[in-house]
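What you see is the complex with one protein chain gone and the rest in place.
Think of it as A and B in the order they're written, each chain with its own count starting at 1.
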Amino acid sequence: MTMKRLINLKRTEARRIFITYSAVVIAYVIFQVMSSSGFLSSSMRGMLVPICAYMVMAVSLNLVVGISGELSLGHAGFMSIGAFSGVASAILMQSTITNAPVRLALAMIVGAIFAAIAGFLIGIPVLRLKGDYLAIVTLAFGEIIKSILNNFYFGVDAQGLHFSMLTDTTRLLKGGRLIIRGPMGISGIMKIATFPMGFILVMISLMVVFNLVNSRSGRAFMAIRDDRIAAESIGLDITKYKMMAFVTSAALAGAAGALFAMNYSTIVANKFDFNTSILILVFVVLGGQGNMLGSIIAAAALTVLPEKLRGFSDYRMLLYAIILIVTMLGTNNAEIREFFTKLNPFRRKEEA
Amino acid sequence: MTFLNFFISGISLGSIYAIIALGYTMVYGIAKMLNFAHGDVIMVGAYVCFYAVSRYNLNPFLGVIIAMFLCTVLGILVERFAYKPLRQAPSLAVLITAIGMSYFLQNTALLLWSSNPKVFPSIIGRGSFKLFDGNLSVSHITVLTISVCIVIMIVLSLFIGKTKLGKAMRACSEDKGAAQLMGINVNATISMTFAIGSGLAAIAGALLCSAYPTLMPTTGALPGIKAFTAAVFGGIGSIPGAFLGGLMLGVIEIFAKAYISSQLSDAVVFAVLIIVLLVKPAGLLGKSIQEKV
Partner (left out) sequence: MTKRIFTCALLILAMSSCAFGAPFKLGGTAPLTGGAAIYGTAARNGAAIAVEEINAKGGDIQFELRYEDDTHDAEKAVNAYNALKDWGMQLSLGSVTSKPCEATAAENFSDRIFALTPSASSAAVTEGKDNVFQMCFVDPNQGTASAQYIGEKGFAKKVAVIWKNDDVYSKGVYDTFIEAAPKYGLNIVSDTTFADGNDTDFSVQLTDAKDKGAELVFLPMYYQPASLILAQAQAMGYAPKWFGIDGMDGILTMEGFDKSLAEGVMLLTPFNADAKDELTVKFVAKYKEKHGEIPNQFAADGYDCVYAYYQALTQAKANADMSAEELCTKMIEQFTTMTFNGVTGENVKWSANGEVTKDPKGMVIKNGAYVGLD
């Protein structure tokens, strides 16, 4: 009996994974075809890459919030580290690696590595805490990262790389380039991020997360989330597993940050503030904790929504807030949900 | 003397954080939710007070009372329509709704009162007490804010500790289910908590803008986050903790600016917070709950 249930459970899980992959692939094919045949508005075309980046952010945060069960309010910090290190490395590689997609891929890897290191260092103190206290410490780290990047200078010249904090003391030789300029961020970025690369990154992060979740470690994550004490008593090394989820999540966020940044000609540290962390958390909660497809749909929908509301000019952000509240009520309150289900028979399918 | 002056500046700033943190911590203590819209209720309170005083030339204290009344009504409405339907929902859903509410209030304020900053008339003027031949000055508003903080702290503690409603609040905070079985109207109690928290927000708004007089639709947002940090610092849920946390946060921020680096002061503040939480994982005065196996 239990064996049968387990097999059933595995089947549903496998089906869910399959649906998620195919939904992403189908959506990609549709949008790629529409985009190349000119059916897509500039507005939509411009959002394809950031949507991919936000999807990866949402999936990676869902690993921490949904699977591992820790509330993180500083996820944008990792995105920021990935963005700055990724873009800086892409600029350094500009002359040696002329192939743009290769350079982008390398930059995303660099971004992922730096963010993973930061994730590891931050994870050491953070994962000793619990609940809301853990949340506030991640918020604090997010702010610290922002503050440091706002005071960080990094340049390159014939003599090599130069770093400085607080004031620009790099004193570059003629012909050198000050890449990160404190509060002014990075300017003049070559926009090499593309939709296909974004798609690949979304697929990779899904694979990483699904493989992790359905491995021995993944079951350990969920055991810890559901009952920490029981998990500990059967000898699971809680810190190790939490760290694994945290670092993986940070690495994916770093790659997403690099992708995101290279879609614009300029970035600043202030972009990746508390509000951005919250935005990503909204994707996760709206899409359903632990539900990767939900995260992906929510990320896309909530990125497109404010753009679609432009017709309402001054009332746009007010409407956005109302829609956000109503959706949260609609998906979390039994009575209201019932009301909406009656109203729209297709709704349940969208959410699944 | 400079040191003392900085200390006093820190206390003034901290007293503002403290009064906002009191509202946060009270709602958290009872309803177990992070009400991120609290900062924006403060902003609404400040605007109401501003219009009462500058447009209708009312007495500032009357202005504060009107603001308290309207904010209490606002708090009850917000609670009724946005938070109450989510009583059974996971706490994250409530958190996101609170953030949505924060956007809602900010954007409504933007439409109603425009983005142009207003200069708030101080409710008690801008004078200060001079000590040590004028080497040390403490502004009236600081003294007022701290006094108000202490009064609110004592009244709240007494209210929660001694009155019947306060007992009901504590019961809800401990165990909602058990409280219900004991005949406590949990919903009404939580609504009451929000009403009180929002009323306090109006006072905080008037004091915040009396001390730092520019008023914009986003005025409440950042002090709100800082005050939230202060509440956690002191041990969220603990009323004296919020007061202590607020004052300490203010002093640390000013000292970090003065003696470490004005550029990195925020980083220093948050680093201190992290260290405190590592040493005392439930904040300075928070109860650390023993896990039951």
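Observations
FYI, a residue touches a chain if its C-beta (ideal position, glycine included) is under 8 Å from a C-beta of that chain, and two chains touch if they have at least 3 such contacts.
Being a predicted model, the structure only gives us computed values, none of them experimental.
Within the set B:A93, B:I123 or B:M216, the residue that contacts the chain not displayed is B:M216.
Contact with the omitted chain, checked across A:N8, A:S22, A:Q159 or A:S187, is made by A:S187.
Across the interface with the omitted chain, subunit A contributes residues 41-43, 45-47, 50, 143, 147, 150-151, 182-185, 187-188, 191, 260, 264-271, 306-307, 310-314, 316-317.
Seen across the whole complex, the unshown chain contacts subunit B at 2, 5-6, 9, 12-13, 16, 50, 54, 107, 110, 114-121, 126, 128, 134, 137, 139, 211-214, 216-218, 221-223, 225-226, 253-254, 257-258, 262-263, 265-266.
Following the convention adopted for this analysis, only the chains that are shown with their structure count from here on.
Touching subunit A in their complex are the following residues of subunit B: 34, 82, 85-86, 88-90, 92-93, 95-97, 99-101, 103-104, 107-108, 110-111, 225, 228-229, 232, 236, 261, 263-264, 266-267, 270-271, 273-274, 277-278, 281-283, 291, 293. Residues 65, 71, 125, 128-130, 132-133, 136-137, 139-141, 143-144, 147-148, 150-151, 166, 229, 274, 278, 281-282, 285-286, 289, 314-315, 317-318, 320-322, 324-325, 328-329, 331-336 of subunit A are the ones that touch subunit B when the two sit in their complex.
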